[in-house]
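Just below is one structure, and these are the notes that go with it.
What you see is the complex with one protein chain gone and the rest in place.
Letters A and B mark the chains as written, and numbering starts fresh at 1 in each.
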């Protein structure tokens, strides 16, 4: 396969991975979520203890503890962008609109960006580093995520 | 065309089809919507009589009856995933954020997933089976869609 075709195939596989994360998480099928990450992945969702994990196992344990707080979620991902650093390493930015429903029926939505590093492993592309940056929220989002910062306004 | 390239082309055409559905429906250009489906498509939008149709013609008739209830809609589709079952058959999952405006200016939004089967026909890729699964909603959504179910919580 020539290089240009291989790059398109890699892009497709990486975008598919970003979507697998959402599909698995919204089903609470955490085996699907775990398969998206390398075993030694570093994931940083925010400033509170437990929100930064240094293995897929710790990440899944954290999600299992956190996510049952809501009865349903829907992680809509868009604006997927990928930059290759080599044939086997890439960075990705994607936007997420993450809707969450509490047991009492109230809802809250996080708007943010995933900033990922990915590597081609023996098992295919995997996320090795993920950082979530919150642009904003609707409806009383209370998780202390890192903030996405605009450039400074003109003086 | 070699197989890997053909698969990327097919993926692009299928994603385009998922987007044509939204574009046609939001314009109420139902000829565009109809061209997305095979003549014998089975579409299941929910549990009420009329929400399951067994032909493109019946689907379009149902949409024509239903959609003028709102004065405007916007179907934002994301998280498109495709799995090929053969060179000529595929399954797809995509997320939808479907905003609807009533004549009185109030709005309601459905969050869900389309679960599709597609086939390559003489006219190109067409959806042959579609099932909508609702994750949740905002603003008083009152349509009895099927529900997307999470896996059972830990005991």
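Heads up, the rule we're going with is that a residue touches a chain if its C-beta (ideal position, glycine included) is under 8 Å from a C-beta of that chain, and two chains touch if they have at least 3 such contacts.
Note that the structure is predicted; figures quoted are calculated from it, not measured.
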{"item": "Contacting the left-out chain in the complete assembly, out of B:60, B:74, B:93 or B:133", "value": "B:74"}
{"item": "Touch list for chain A against the chain that is not drawn", "value": "2, 4-5, 8, 11, 76, 78-81, 93, 95, 97, 111-112, 135-136, 138, 148, 150-151, 153-154"}
{"item": "Chain B, residues in touch with the chain not shown (by the definition above)", "value": "1, 5, 8-9, 12, 16, 19-20, 22-23, 26-29, 64, 68, 71-78, 97, 99, 101, 107"}
